[in-house]
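I am attaching a structure below and will ask some questions about it afterwards.
Only one protein chain is missing from this complex, and each of the others stays in its spot.
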Amino acid sequence: MSDGLSRRSFLKLAATASAAAAIPGCEPAARKLIPYVVPDENIVPGEPTFFATTCSECSAGCGIVARVMEGRVIKLEGNPADPISGGAICARGQAALQGLYNPDRLAKPMRRKPDGSLAAISWDEANREFNDKLAAAGKAGTGRVAFVGASMGPTLDAITLAWAKAFGSDRVGFWEAFSDEPARKAAEACFGKRDLPIYRLDQAETIISFDADFLGTWNSPVEFGRQFASFRAPKQRNGKLSIGNYAYVGPRMNTSAAKADEWVAANPGSEGAIAMAVLNVVVNQGWIAPNSGIDVSAVKAFVADYDPEKISAQTGVPAQTIQRIAAWFGQATEGAVALAGADDPLAHSAAYLLNAVTGNLGKTMVFLAETPPEANSRPEQIKAVIDAMRDGQVDVLVIAGGNPAYSMPPTYAFRDAVKRVGMVVWMGDAPDESAELANLLLPAHHPLESWRDTAPRAGIYGLGQPVMQPVFASRAVHDMLIESAHLAAGSAGQAIPFENAADAISASWSQLQGKIGASGTPKEFWDNARRTGGVFTEAKPAAVNVVSTVWKQKSQLPPVPAGLMLWAFPHAFLYDGRGANKSWLQETPEPVSQIVWDSWAEIHPDTASQLGIEANYEQTRLFAGLHVIEISTPNGPVELSVNISRLVRPGVIAVPFGQGHTAYGRYAKGIGVNPFAFLPEGLRSIAVSAKKTDKTHKLVTPLGKSDMMGRAIIESMSVEDLARGIEPQYGEEPIDQPYEMYPPIAYPGHKWGMTVDVNSCNGCSACVVACYAENNIQVVGKDNVNLGRIMSWIRVERYIPSLEEAGRGPLLQIAPVMCQQCDHAPCEPVCPVFASSHTREGLNAQIYNRCIGTRFCENNCPYKVRRFNWYDPEFPEPLNLQLNPDVTVRGAGVMEKCTFCIQRITSAEINARTENRAVMDGEIVPACAQACPARAITFGDINDPKSAMMKRRDDNKGRTYTMLPGYNALPAVTYLRDLYQEKGKA
Amino acid sequence: MAAAVGQGEFPINYIDVDRTAQRVMNPAGLKYWLWVAFLAFLVAVGVSYWTRQIYEGLGVTGYGQPNYWAVYITNFVFWVGIAHSGTLISAVLYLFRTRWRTAVYRCAETMTIFAVVTAGLFPIIHLGRPWYFYWLCPYPNERYLQPNFRSPLTWDFFAISTYLTTSALFLSMGLIPDIANQRDISTGWRKKFYTILACGWQGTDRQWRNFSMAYLLLAGFATPLVLSVHSVVSWDFATMQTPGMHSTIFAPYFVAGAIFSGCALVITLMVPMRKWLHIEDLVTVWHMDNLSKVVLFTSLVITYSYLTEAFVVWYSQDPIEMMTFYQRFFGSQGYLFGGMILCNCLVPLLLFSPRIRTNMIWLFVISIFVNIGMWLERFVLIAGSLATAQTPSQWRFYVPKITEVAITVGSFGWFLLNFSLFTKFLPIVSMTELKEGITWLRKSIREPYPYRKAA
Amino acid sequence: MVNRTLITLAVLLFVIGVYTVAVSERPWAPRSDVEQPIPFSHRIHAGVNKIPCQYCHEYARRSANAGVPPVERCVGCHGSGLLGGIKPVTQPWTDDKQPPFEIRWNRVYTLPDFVRFVHKPHIWAGVQCQECHGPVETMDRIVPVKEINMGFCVNCHEQRGATQECFVCHH
Partner (left out) sequence: MSGEIELIGTFTSEEECAAAIEGLHKAHVHDFNVFSPFMSEKINEAVDEVRQWGRSPVRKFVLAGGFTGAFTGLILTVGTSWEWNIIAGGRPIAAIAPYIVIIFELMILFGVLSAVSSFFITSRLPAFESAPGYRTRFGADKFGLVARVAESDVSKVEAMLRDAGAEEVARAAA
């Protein structure tokens, strides 16, 4: 390797001196071939193997498929058999790979020395110390052992409890920063069933979301993305072509709000009141389902306080708006659904009741008969554990996942409590803030290296199996727990009947077979589950009704907001901070603000001018993230750079969760602010004061200007116009028959193309991260993004409509933009060395090894989708193990761009040829299309009119357009226009 | 009888022409070598930054999306443009039998060569993988791959290399009689040096006869070539669809701009050279006056081109083009455009005054303005247009970093270093041509020259 | 005279330079000096005993890589030294008797990173192994006969009417 590097360096230097040194440079490949001693029958070197498993990045529990080559997982994709993911996967799920191959993972067990530094120890020593301390604690009395960590699925959580019990303790807290406690509590209050309902957005005609960012971070975004796309697709409803009505109530426009017909900018904490006001209108207008068995008078009394006018005065949301969205909701004949994601408990109840009174309970919102065990502990339980720690009742604390030191509210005083614990053992992959508190750090398997199961909802049993050998010398958390129970807990420990976690999982699956009554031998059942990634059954809905006592409850009106509110929201990619050590997630622009590698204070221009920050925002809509404001919080002042944006309610300072790490690896450490550190328990907002400082700190974005200036980039049209057959006009008048100097080139075989439905796209950026993973795209870091050097081949283009446009079109113009693979590609004729040329299958090829880096092609590209390698890429070990062996890693000085995943096309074509058949439609799925939860991207053969891609164009005639048609580049990518409704836009 | 040196008196005798021109090549003093050392230092700085850029990648520059072309290509166009006036003066005016060219053409042509050599470096500096630049050249190879002759960059490669060859041959041919003369009066290593370069020239009637025909034909080739080269350079941009560049008037507009900037640089070089090298007698105020008239004329052409360019955009009513022009005028880098108008359109208007045309200080200052203005013009055109192209989400204005600045400064050092060495070792004034036209020149310079005193 | 010598020298240097660049051995060119850790003979296996290539290089028809035979395959015929091998020729290797028998073969044919060669379609198209690898069945030690460069690939593709798309191999 060093030999190769020095050769390359020499060549580079020699180029300055003379041309004689111009021997084509390349790094010699490995010079040794080491065969298997005994080959694995299932593995063909050079061909991928696929393993079904489950995603562990959030609680949605999507099924995923891991693509493994030569024993290392290189890509995660959605598992089509899984009803939740439906074969798609989100950005965070894709990035799980970077958690697996994180360069900052703990490689060896560590012990903290008295001076606070860490010393590597052997596993024997670490196990001995762990077991000794546990044995001592077990002997010292009951409750001297505690566990705080993330839930790892029902089976493993049961083991955790059994392990604690073996040491005579019940001090176990499964911690999740964004808990579903308010939703469960509200369900219990409204329906007497402490469970989370499932939603069927695709069966609704109207959706109102009370700050439930269901397309970004709330519950199960992949599933909702798919359902929402179907909800929003133009359909015949009541004899009229229409798209679903959708209103979003919340302080900031996120990707979910961006797709709405109406974004009701509400103060944090007032969503519940607005929901009640909507309920008030619905009830008073008599839009109650006729046979729902609801006592109308009781409901009327319940909502009497929430007269729209009054709530309007209270919250600053116009009464007409409330009445309008209430009418959408109440008058929906084909079902409506209200979702609540706000921290306000009232919002949850009101949303449930809205669904119930309009007869949508059991239709668009369904409670299932069986209630799977709750993954997370209730707050009281966690507080009890921490209190015990603080009181010195705990000798050994095990922290495994969840990063409580980072994400627990200050009132828990977790860090203080930990100081009173004799021995803190941290188990995990990348050492985070909680690991900083630990005395013993044990490297644990990443979820992709270990066994686990999931039960995201009744009827769905996901099986998580290891997809590769561990990257480091780590152990599974529960292997350690079981072993310690066996060794250190005496006979109580021996009661745990498993040798290790894998045992436990397979045991619980043999139980499961009995439970669901599946046929076949246990081995068949188990093998089948391993093949499909779990068992997916149709769960029966529960018959639930509104508990009549709920109408008696009285709730308080929200206070009229005075002064500024700081409101924190889960970052679309970093979520509660767990994504912060993944460079893909840091570098993918947050879809709405388009900011990378930072946390920021998003404020309205009005708020900005109140704070004395002048930004010429409306005129330019140029990015203005520079000024730093100081926000006073109960936990002391924090300083954040402001992002001035109309997409947030005036008076609100919106701050993303996820940054502000003081540990957690090179990508996470030392960026931004952690709002968990000052927010009260269970709340995401807090009244603050803010003042301008003289400091500046640049927020970095790859985005230039947010103003589309009427160019034909992301087009939209009203669904009414679609019905009428009127096409909107963007930019210049179209030329019917452009003059062609030359005859067109024929593409007799395949001609690959893409159809992208802008209406379905919600900006979730799963495609972006999928592309990073599939195509070995380098991450360049904040400074280089600032210079315009972001490398993503597909970007989620985001424009903000001007104030005058805002009344008419969509709230935000969002669409994925990748290489358009033009027939008349402007990039091709300008390349002096044919590095950019066209294939006989209509692809715009970029031959990296031919490229000399004139960069002429990008200059001539109207879409600006080509990327240049300004530096050699860096993949710090072991991130290099993730690299896709089918895709060249591009060195410095080379242009690159979207290839429609040529490696997948080639491989499918080779397979087809060797099997003596044609390539089938749907056989080739580029990474972006594969990942897209909303199925906005379809790939196929333009020459095959029956292909799904072409059918999609045919089915949506009147909605198709190509980007910037004035350049007559004849793109192979056809977009379908975004749709909006004319009504309610006045 | 020798004329009084430094009085702008044109010499009467052939031998005086020789002596004045040959004095320049006398062994150099300390000042000259200090100057050379300074220039070599600039070159070294540029080369070291370039080395770093090659080693680490183009990331060390301020480049980024969408400014994939910026300072390097600006420098390329600037230096190619500079080159053009040399060919204009030596070839085009030769065909037109314009006598005043004889005194300045060698200087202009030397400038051409070194400007092309400098310009030719920039596309290579600009490349992402400069060690593969030879892929632009068609040569037989095992891959059966040849350059794409459809690409304007390939045209460029051919145009610039043809231009360099032609100019170099043109210059060397013109040098032969002068070098032969030099050979005859030198001693020591210089004699050997000049003997080789003179190729045995003796000025026989046969030699002169073929020489004049070949020279005439070379001039005949150079004339369309000079027009084609800058047209081809302009097509680098004009064939692009990028708003602000996609314009049919680019070819004539670039050629005019090239002559404008080139003549200005001739003035910039001539003013100190006349003084330091004591050739005021050969390059008189009258010559400088003529040069500045060319500058004035091309400045007016350039102004007209600017107006046409803007008018065409306005007339097309293309919103994307119009926005790019709006950004060019009033965007956040609009001051560059303002500076360019000031330097290229307004300041040269001073040359309408005969007093200014004959005042060397004024001429020098104005020519510097023009040089800056023409550099800005290319920068505004390239970096400015790319910064505000079709996709607004990718807009970004370019700000150079130290690497580009150092390499640009180094390129000036490189040019001046070559030029300075040339002046010391090869005749910078064409003696034969001056002698040939001496009668005519004496007559025209002797004519009442109302503002000669101003010199 | 002086300058004629100079001109001749310059022209000569240029020609030599161009020639060197054009024909110089690429870093990925096959190396004829590769010695293997064990004296394995393709002549005896493929030539004398007529074992089909794909018996050992079994992945060639299924994958990008042809695959080096697993040690199990060797032992399958030869038996391990302990159980009595069929031929004493295996002696130098089986003597050490230390399983696993990790053989660190030295690579003879290499391709640069930016070339994605896939054996599978070539096998299915009926290309004989020898067409690229030379008469392996006559060689005791594998020595490359042909430089596997782009011209080599392109020539064959052209003759057989196979794709000549740059993108197929370079992506």
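Every chain is named by a letter (A, B and C) in the order it is written, and numbering of its residues begins at 1.
Definition applied: contacts are C-beta pairs under 8 Å (C-beta built on N, C-alpha and C of every residue); 3 or more make two chains touch, one makes a residue touch a chain.
Remember, it's a predicted structure, so these values are computed and weren't measured experimentally.
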item	value
Option touching the unshown chain, where A:N131, A:S837 or A:T960 are the choices	A:S837
Options B:Y32, B:W208 or B:F412, residue touching the unrepresented chain	B:W208
Residue, one of B:V117, B:L145, B:L349 or B:V365, that touches the chain absent here	B:L145
Residues from chain B at the interface with the omitted partner, ascending	13-15, 18, 138, 144-150, 154-155, 158-159, 161-162, 165-166, 169-170, 173, 177, 180-181, 183-185, 195, 199-214, 217-218, 221-222, 224-225, 228, 232, 235, 431-433, 435-436
Positions on chain A where the hidden chain makes contact	741-745, 823-831, 834, 836-840, 970
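One rule holds for everything that comes next: only the chains that are shown with their structure count from here on.
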item	value
Distance from the mean Cα position of chain C to that of chain B, given in whole angstrom	55
Length of the line joining the C-alpha centres of chain A and chain C, rounded to whole Å	46
Multi-chain contact sites of chain B, meaning residues that touch two or more partners	134
Multi-partner residues of chain C (each touching 2 or more other chains)	21
In the complex with chain A, residue positions of chain B that touch it	47, 50-51, 54-59, 62-69, 123, 126-136, 145, 147-148, 150-154, 157, 236, 239-242, 318-320, 323, 386, 389-396
Footprint of chain B on chain A - complex, ascending	9, 11-16, 19, 21-22, 24-25, 702-711, 713, 731-732, 784, 787-790, 795, 797-799, 817, 826, 829-834, 850-856, 858-860, 862-864, 867-872, 892-895, 964, 966-967
Interfacial residue positions of chain A with respect to chain C in the complex	7, 19-20, 22-39, 44-47, 834, 837, 839-841, 843, 845, 847-850, 886-889, 899, 902-903, 906, 910, 913-914
